[in-house]
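Shown here: the complex without one of its protein chains, the others still in place.
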Amino acid sequence: MADNETNPVPFRGGGFSHKPSFTVWMMVFVMLILFWEFGSNIGFISNLVLPAPSEAFNAFLQLIDSGMLWKHLRASLQRLILGWTFGTLLGVGVGLLIGLFSNVRAGLSPLVSAIFAIPKIALLPLFIIWFGIGEGSKVATILFGTFFPTVIATYGGVDNVDRSLIRMGQSFGLSRLSIVRKIIIPGALPAILSGFRISASIGIILLVAAEMIGAEFGVGAYILLAGSLMATDQLIAGVSILSLMGLSMAWVIGKVENYFLKWRV
Amino acid sequence: MADNETNPVPFRGGGFSHKPSFTVWMMVFVMLILFWEFGSNIGFISNLVLPAPSEAFNAFLQLIDSGMLWKHLRASLQRLILGWTFGTLLGVGVGLLIGLFSNVRAGLSPLVSAIFAIPKIALLPLFIIWFGIGEGSKVATILFGTFFPTVIATYGGVDNVDRSLIRMGQSFGLSRLSIVRKIIIPGALPAILSGFRISASIGIILLVAAEMIGAEFGVGAYILLAGSLMATDQLIAGVSILSLMGLSMAWVIGKVENYFLKWRV
Amino acid sequence: AAADKIAVGALRFTSHAATFVAYERGYFKDEGLDVEIKFFQAAQPIAVAIASGDVDFGVAPISGGLINLAEKGAIKVIGGVLHEEPGIDGQMILASKKAYDSGLTSPAALKGKSFGITQTGSSFHYVAHKIADKEGFARSDIKVKPLQKVGVIIGALKSGQIDSWSIVPHIAKGLAKGPTVEMIGKVSDYIPDYQVTTVFTSTANASDKKEMVKRFLKAFSKGADDFNAALVDKTAGDAAAEDMIKLIHKYVYVSRPYEKAAPSIRNGAMRINKNAKLNITNVKDQLAWFQSENMVSKSITIDTIVDPTFVETY
Amino acid sequence: MTGIPQSLPSSFFHFFIFMDLQLNNITHAYGDMTVLDDIDLTVSGGEIICIVGPSGCGKSTLLRLMGGLERPDSGEVLLLGEPPKSSLNPLTYIFQDFALLPWRTVEGNISLALEDHPISKQESRKIIDDVLSRTHLSDFKKAWPRQLSGGMKQRVAIARALAVRPAVMLMDEPLSALDSQTRELLMDDLIDLWMRESFTAIYVTHNLQEAVRFGHRIVVLSRRPGRVREIVKIDKPLSERGADNEELDEVQHYLWRLMRDDARAADRELLNG
Partner (left out) sequence: MTGIPQSLPSSFFHFFIFMDLQLNNITHAYGDMTVLDDIDLTVSGGEIICIVGPSGCGKSTLLRLMGGLERPDSGEVLLLGEPPKSSLNPLTYIFQDFALLPWRTVEGNISLALEDHPISKQESRKIIDDVLSRTHLSDFKKAWPRQLSGGMKQRVAIARALAVRPAVMLMDEPLSALDSQTRELLMDDLIDLWMRESFTAIYVTHNLQEAVRFGHRIVVLSRRPGRVREIVKIDKPLSERGADNEELDEVQHYLWRLMRDDARAADRELLNG
């Protein structure tokens, strides 16, 4: 029988799964900041528009000291949470309708593509007429902006649900509602949650657009002011707050994914 | 054997699939326009900010007559196509890396959430410094805006690929590259295409932001100008062009889906 | 010698007409300048583009951003453009019909009312505070509402969501003709000699290419003179006015047919300072206001912002 | 040795009432490939029909038509008699590919079939425990489908079908992924059940031994397009069909020859063009 070479069977499996590593992220983050600080200091990064992180950090500290941070944060978070919650809820609802009913899809899905492409800023005058210059129009801006991507992600997810599982549900005489609740929504959930990641970031971005209209407080208003004053340190501080909000939303959605998608590998 | 009632077996299957219907969409569209025109004429919709569709249509005709439409369109489409193509290509690439490698995910996925949440408008000064006021900064704006949602959609899709198919590929000794190309990408494709729908709309929206910087022609520049001149009829005409672009992109992506996802029911 | 290649940033507004005229009538060429006009949608990016070296000259109001860029040593104000002077229609103060009916009939009644501005630190903001100062109530008693865009403010004013606003005469007159807006005062009563916009360039240009800057200002002033003669003083006759409007229509309201655009251009014409002279007194006042509002550093002096060596200042 | 566990509530399968199923001239095609051609069949209440036939001849398709999951291109499927009140889902499937929801545990997959009915939580828990113990899955109540072996998945599918007290069972190779002794146990279980409750069943299988053990009549389908080639009736009562039964062996061999001839004909056709 040929030769006597003995080898363990080569391992071919494994991989394609993830262990979260906080250290790697911290390393990347710290390296980026150091590179930026260093670049700013040696003038490699022009100080004209991108101040050193230390300067931005000082602006941030000032913001805390002045006690304004909490006011800005509170105002923005309230708008964000309201707008995003209703936007995604409505979006999932309409996305399900589009995913489930041929006629709704035919009528609404082009409309979604058409309206999604309209810049919110162009709609601001309309929003003011409809929702006033108070909180209404700000929440509406975010609601509008998060609604459309959620619709698209949701009906994409519904389209991808295994039809044989739906047939199974039908064979057990499950009501249409049950099929939607127990088969279609869980099956589309990975796509919906992925859509949430996107809409969360869009919602945060839109804080700036939303707070263009008559906002006294809010991170977006703070950024707008910093921008119009070309106060780049404040601008970066404000933008960092948005980034942190983005990170936190992503972290929360990650936890939600871990919980709801634990059935996956 | 009980009674003699004879019934056909009730049909429980079917449904949950789609026939596209152009008529339904046209009906919805025409009804909307009629409602709007009617509302404007009886004053139910304030003419202050939302002119009647007929007025907007006149502005559109003027745009054609003046020969400017093609100039605007050409400029915008060029930016959009360049920015979107590179944005999504890069996005799919980075999304795959995040989906495939634990370390890349740990390092980059928080970064994506953090940077995605930064409003492009806040970055415009940076873009001017880095990419100048020519086409560079405009394309970069769109590239940046379409990159992030694509990354998120892509790695969401990769996460959702059936691991048992990957094991099969490994058992046949497929190279990692082959597994990615032949198993992971096709498996994630529905999610990626759904992400394309979102990023296409975002790209179109960002035309306006992009053309804030030194743009002579472009639909976004036209809208900005109309906005600053309070020419609502032109504003609506410009916005409709964006809508049409959104519709066309959605239509193209629909065709691509039909082709690449024909294996689904 | 080969002409100097320079880029001028502009918005498609009548207030930038001097640039267009100088360009169209070859005044720049006469001065040996090969000008390329770069269009922007907002004043702020022009300042950034000048700082980055993409553009050489621009026209914009004094703003917090401009001052801060100047502080960083990137740009210098070198002359004045739009200016309010007694005897000529200037910016007007408007009130919504709703507010008017409930007693807002003069700027003195603005205490406790809302006032539309584009952005915090914009010229509208300055105007609002100057009114408060003169009428003797606290600045915070006027509730300024930043609404970003002129169009948005108009909508908000017409629908009564804000009580008041100030704006250039041709827009103000148009609005006051309608049933929803009333005129209640003039800005010039509160800010005499208001230096509305200025012309500026990069610090490098101002210090190293003084001669080129002078040539630019010369051509620019010539364009301004033509414009003033044709549309502001109307001393050049109807034909010249017509020609001027046609020239400007190449750049402004381009997407509208001439017949519709002409009245807007005609009514929107405001005086452009002769020889780009600069009311440095008012600029100082504006700087002081920015400093009092903590929007720019208290240590900035007028010399940081303005290079007064090119034009007459007063 | 096996049979129904003693703990089974005695009322559990009490109200089975016979339902007849009648297929008239069923023809069905996918695209231009005819899959079923003119099938006529009457299944009386309480009868077990086994369907055997070559792979791809249309057995699963026939079951789908009978269960109302697809509509035949022509012909009709009729149901005679009222479904019994006690049955939660008169026509119940066991799918060839199991069709388990990956996001529900074993328990959750079974309760899926119960949740739409007005059953108390407690009762439903009782039913689930019962069907799980009958399929020897009690230890895996909380397991996800991905943690199950092939056979265990199939047993979950069986358990789910049993949970809804079907009046007519449509079983698509329900024991194919199971080892012989588990199969034997579940088969005995089914036969015991049938003897007490006489449900109607259409049982698709490719195991002829199973077919002769379980079927009152065995329908042999031809190659695609599936036609009824022969219906073999076995008169021996189910209770008397132990292992090593001469008569049954003979039927089995007869069926085997029948099908082999079909296969040979196919091969010959293939060779001749």
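For reference, chains read A, B, C and D in written order, and residue numbers begin at 1 within each chain.
To be clear about the criterion, a contact is a pair of C-beta atoms (placed from the backbone, for glycine too) under 8 Å apart; a residue touches a chain by one contact, two chains touch by 3 or more.
Every value quoted in this text rests on a predicted model; they were computed, and no experiment measured them.
Asker: What shown chains come into contact with the chain that's not displayed?
Answerer: In the entire complex, chains touched by the missing one are A, B, D.
Asker: Of the residues D:I127, D:A177, D:L193 or D:I218, which one touches the chain left out of the display?
Answerer: D:A177
Asker: Going by the contact rule already stated, which one of D:G53, D:G108 or D:P166 would touch the omitted chain in the full complex?
Answerer: Checking each option in D:G53, D:G108 or D:P166, the one touching the absent chain turns out to be D:G53.
Asker: Against the chain that's been left off, what residues of chain D make contact? List them.
Answerer: 1-2, 30, 52-56, 59-60, 96-97, 136, 147-152, 155, 172-173, 176-185, 206-208, 256, 259-260, 262-264, 266-267
Asker: Which parts of chain A are in contact with the chain that was left out?
Answerer: Interface with the chain not displayed, on the chain A side: 1-14.
Asker: Residue-wise, where is chain B in contact with the chain that is not depicted?
Answerer: 164-165, 167-175, 178, 182-183, 186-187, 189, 261, 263-265
The criterion applied here is as follows: only the chains that are shown with their structure count from here on.
Asker: So if I look at the partners of chain B and the partners of chain C, which chains show up in both lists?
Answerer: Joint contacts, listed by label: A.
Asker: Between chain B and chain D, what's the gap in Å when you average each chain's C-alpha atoms?
Answerer: 48
Asker: Distance between chain A and chain C based on Cα centroids, please, to the nearest Å.
Answerer: Chain centroid spacing, chain A to chain C, equals 39 Å.
Asker: Find every residue in chain A that makes contact with two or more other chains and list them.
Answerer: 48-49, 125, 128-129, 167, 170-171, 173, 227, 230, 264-265
Asker: Which chain C residues touch at least two other chains?
Answerer: 48, 51-52, 149, 151, 155, 159
Asker: For the protein chains shown, what form does their contact graph take: line, ring, star, complete or other?
Answerer: The chain contacts form none of line, ring, star or complete graph.
Asker: Would you mind giving me the full set of chain pairs in touch?
Answerer: Here the touching chain pairs work out to A-B, A-C, A-D, B-C, B-D.
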